[in-house]
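A single protein chain has been omitted; all remaining protein chains appear in their positions.
Chain IDs A, B and C follow the sequence of writing; residue 1 opens each chain.
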């Protein structure tokens, strides 16, 4: 099976909507251990993505995701701008010229994105960052595909893994980003970036599985 | 009959205590139509008076009141500093060298003080200032003495007249001082300086009538 | 002291309401020993090299709580001495008398007085004392606040933002050798050509009072506020910066009135609790409004120079400039708060 550029465009639209919806929630999480702007930053970025998507939505997946990355890099700022920006730039580069994306190619592209995030941010697992949601998610997706699952099922499992990874950041002491300034005081709070990353993977699954929008009852 | 320097010293002490007790009240009145510092100013001034009174309390009435005036002029500031300061300086000058003050001499001295307030502040009756309490008070005192009343009775009448003069400032529109900036908005508020002036005359009566301190149930 | 203590704990960086002014004066003396010296009891901030022989001395003063006004303006090209009163309370005659004596270089002394009954009377008594000692003293009174309705029968308008500009311009002239009469005349001209209006988003707390000077709802602002938190013209609903700037600027413009073609100094002032980013938002609106009106901003000042403790808000002052006032505005100045050309 394959994933179409149209489905990826739907992913970005769904994610933008979820971010807008959870702007205050993400910002609240960031206020607890950061500077209270994560939702604002991500929303500013994905509004820009939506604005810039028009001309490229019918182009190849690579162009779509690179355009997304560029929009994020040039509008988000903060830590999440370069990180999410690099994620989409690298994933897009991996999908250059592709209109239809094979299941494994998609997971490989997301993997390339994750590698970009780590190159840029130098985070290790358990540093209490978005990496803690993204890493297990992609491992699960790859594993399920290996077991012969559909890309939709694989991404559903990825979203679940991202959610547990997100929740698993709560007991962690932050070692990267603004939250690390808090030392012990960062323990007991869920990482905002891991949370937005869980939303990102959930939106991807919903877009690929073509679940009617708004069907899901929102968490958070 | 006469009034002794000791009684005048007791006047100042009683007044200082009343001011301290009503500091917030006077300040509150000033906050409504001024800048919220009248009680603070008067308290700062009379604390200084008490501090400076020691050496002169056994001297003549003129020295006592001039010392009071100087202390007020150099510690109060604002509008009330020069006004109350001038009041006591002029009253003191009128009592130069006197240990025992004849009833009429006392009223004349207070009259001289009022004249000083008017020279300095150029206020007319009904401008909504301390003059509106002081003027009727001294008229009543002089009248009662004329009718043969004792100085204690005359000053009791003066205090009553001051209180009505003070209350009569409520409906007035301020034409002098900070309150005048409010124009119509100053109507309906009692003038703080007229209030502190009522307290001053009430304390004078209590000191001369030698009413045990704290006997009175406080108003305001 | 009980409520005083509460006050201190009421979120101010002070030790006690009683010590605030002296502690701040000691801080100024330590931070600016190159510019000024401080005397206590009576409290006076004096230009380090005062008296300047043959130069007209400039003495200003007013309640504390308006920093940097006036102590921050003591130095070359501006004030020779500043007399800080208690917070929001005009200083006492002995302070101005001492300042006058300390800065009198033989050419006479100008008293710069903001039009408040208390300031007027205390400066008057000081002038009487100084003259009794043979000094030549001229007073000049600033009364630029258009929020207050003027009238022969009232205390008249308050002195606000123009005071800062006047101290700079007249300070330049005194430094340049103007004699007392010319300095006085120039000071009157500056006051006559300037107008101001302010507004508050929040109240402020006089430490000794221990609670906010006035109450104001979260969605209300006070237009025409005085620098001591005296209530202003009207209490209205919160508005955008553009709307607020237009109300203040248009009221100021109409009052003088400032006319198409006039060259002005535009001064956007912060009340103490308003950050600079907001003042630039306001300046942007003022600039847009004035260019629409054909009034040219040839000089500007943006910052918190005449404040009301921690009050949030802004005031706008416009001064109509001519060659003389422009020249002395541009003249070198070296004070804690204003410095250029040196």
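Note that in this section a contact is a pair of C-beta atoms (placed from the backbone, for glycine too) under 8 Å apart; a residue touches a chain by one contact, two chains touch by 3 or more.
From a predicted model like this one, the values you see are computed outputs, not experimental measurements.
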In the full complex, displayed partners of the excluded chain: A, C
Residue in contact with the excluded chain [from A:125, A:175 or A:211]: A:175
Sole residue of C:201, C:252, C:295 or C:318 that reaches the chain not shown, by the stated touch rule: C:201
Positions on subunit A contacted by the hidden chain, ascending: 24, 27, 31, 33-37, 40-41, 44, 73-83, 120-121, 174-178, 180-183, 185
Absent-chain interface as seen on subunit C, which is shown: 8-16, 20-21, 23-28, 30-31, 64-65, 67-68, 72, 201-202, 218-219, 221, 237-238, 240-242, 244, 272-285, 287, 297, 300, 302, 304, 307, 309-310, 312-314, 336, 339-342
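Going forward, only the chains that are shown with their structure count from here on.
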Graph class of chain-chain contacts, one of line, ring, star, complete, other: other
Closest chain to global C-alpha mean, per-chain Cα centroids: C
Separation of mean Cα positions, subunit C and subunit A [Å, integer]: 55
Length of the line joining the C-alpha centres of subunit B and subunit C, rounded to whole Å: 32
Whole-Å gap between the CA centroids of subunit A and subunit B: 76
Contacts with 2+ other chains: residues of subunit B: none
For subunit C, residues contacting two or more additional chains: none
